[in-house]
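The complex appears here minus one protein chain, its other protein chains still in place.
A, B and C are the chain letters, set down in written order, and residue numbers restart from 1 in every chain.
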């Protein structure tokens, strides 16, 4: 058994429905289906007051939101992984100095002081931030909701196998698991193992196989059937 | 500084108004000023369902509630303290086996396996239950709201002097403090120091000086001016 | 379980608000809720209260936690049904004169009247003695227990051998009696050198033998 029985409640993020309709409007437009939520109104008010007081500027907010939502994401991490699979010298540089190696591919930015840890037949790596939500933005974008959940944050360091089982990953009991808790300014990326039977694939085809979860360590890379 | 700054919220118990109008009705009567609260309705429903299913009986509930609300309380503890102040042999028996000694005065009951710890000029004692709300019912009745608060439960073991300061008690820094965390079935009572200038007082007059807080260790016994 | 109830040493809960300092509860239903759940649960509600969702635990008042844990526990054990509770709530919500049914049980009244203090068995086989140095095991028990996190891994001194008592265990477990010890820890051992506290203190806590090991 895992986290113990709970009665009622549940985590705020995990119990909501979400339409995931990220448009380009900053806030829901008046024409949108649902009325502005209380938290949306409060966000608008905070933005308005801070802009009004010249603490922040609209264009800087827009620039940062656009960067986070549209210019970074797991496709960057997947490119790095695919290159490491096909270029042994790059792989070596990547494991030695992640930040410098990803910069070779033009990948850099805030939350981008990166250490890459490689899965092997003997070792599986998995990343968590128990204290907040530290995550390698330039390589993976914003963290998924579950990564920021209390359930993942509390359990990953203590019972990684039970957590992995909930992701559909069941590892051999003799495989060593290393759980990396990102408590300082290093951000961790897992270099998953290259699946067998992919010798004929090129870098782009390989990158298409690499899932976000496999670079957090809650998934493995598989060849799609 | 004590428990760190907090923003918004606050503890549920600590932020409510409470009229403290404990009448003899089990629930607020229809004639009472305010409508039944949601939790009151739920309590009534739980009682009704459990009585209906023969799990509990009304008279047993009434008996237990009456015992807790009207037949125990700090006046029992005060009697014990006053006797210990005036009867050295009783004091010795009390510190040696609290449960047996209070039974001499006819005091006994659930949550009544008691150890009495004596304040001295060198040592101050203070009682908490960090995990829930353990408390010597037969001697002190039900615990006060603050004893069950998250603030008291979290801070008493780590920063007793800061907590005592909030109770208006400032102890010399060379006084040793012993904080008793009631984690098993022993219930702790503090035997406060007898205040000076009370040699002429009898047991009943002494008992009238003994406050509940002094028997928890968050107060001292003083002679009223 | 190492749940939200285990808050010894935590920051963030603010000052201790004593109000009038004397109140034990806010409203008449509260003690009744505690008594109802105590009686129906067979006098142990700790595990059920600790199993409340942590956000619910923190945002509920003390007696509300008893009520919620009682509802969840009794429904879970099939003693009452969600339907029973919903039906009765509806009754009381819509009829201001309605009261719960009244029943009598001399046996249950006698049981309540006969409740006495906990008794310990002799701790004849106690492994440690007063004065011994012991350490609290580092652990993370998934079941109900009485060993708070703030003493884990800390070294203290046996102040007293209390006696033998039944180790908390899930329903249906074998009855195991084990010695309990009062262990005294220095505050600096538990929490480091606290520059914000003027003067030192010790913490004394009663722990089952299984939570302890000889000091390293």
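Basically, a contact is a pair of C-beta atoms (placed from the backbone, for glycine too) under 8 Å apart; a residue touches a chain by one contact, two chains touch by 3 or more.
This is a predicted model, so every value here is computed, not measured.
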Identified contact with the non-displayed chain, of A:69, A:87, A:104 or A:205: A:69
Contact set of chain C toward the excluded chain (per top definition): 1-4, 9-14, 50-51, 53-55, 58-59, 137-140, 142, 149, 152-154, 189-192, 194, 196, 216
Hidden partner interface residues of chain A, rising order: 1-4, 6, 10-14, 16, 18-23, 25-28, 30, 36-37, 39-61, 63-65, 67-69, 99, 108-114, 130-133, 138, 141-146, 148-155, 157-163, 166-167, 171-186, 212-213
Chain B, residues in touch with the chain not shown (by the definition above): 1, 4-12, 150, 158
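Operating definition for what follows: only the chains that are shown with their structure count from here on.
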Chain occupying the middle, per Cα centroid: C
Inter-chain pair with the most contacting C-beta pairs: B-C
Most widely separated chain from chain A, with each centre as the mean of CA atoms: B
Chain centre separation in whole Å, for chain C relative to chain B (CA means): 16
Centroid distance [mean C-alpha coordinates] between chain B and chain A, Å: 50
Multi-chain contact sites of chain B, meaning residues that touch two or more partners: none
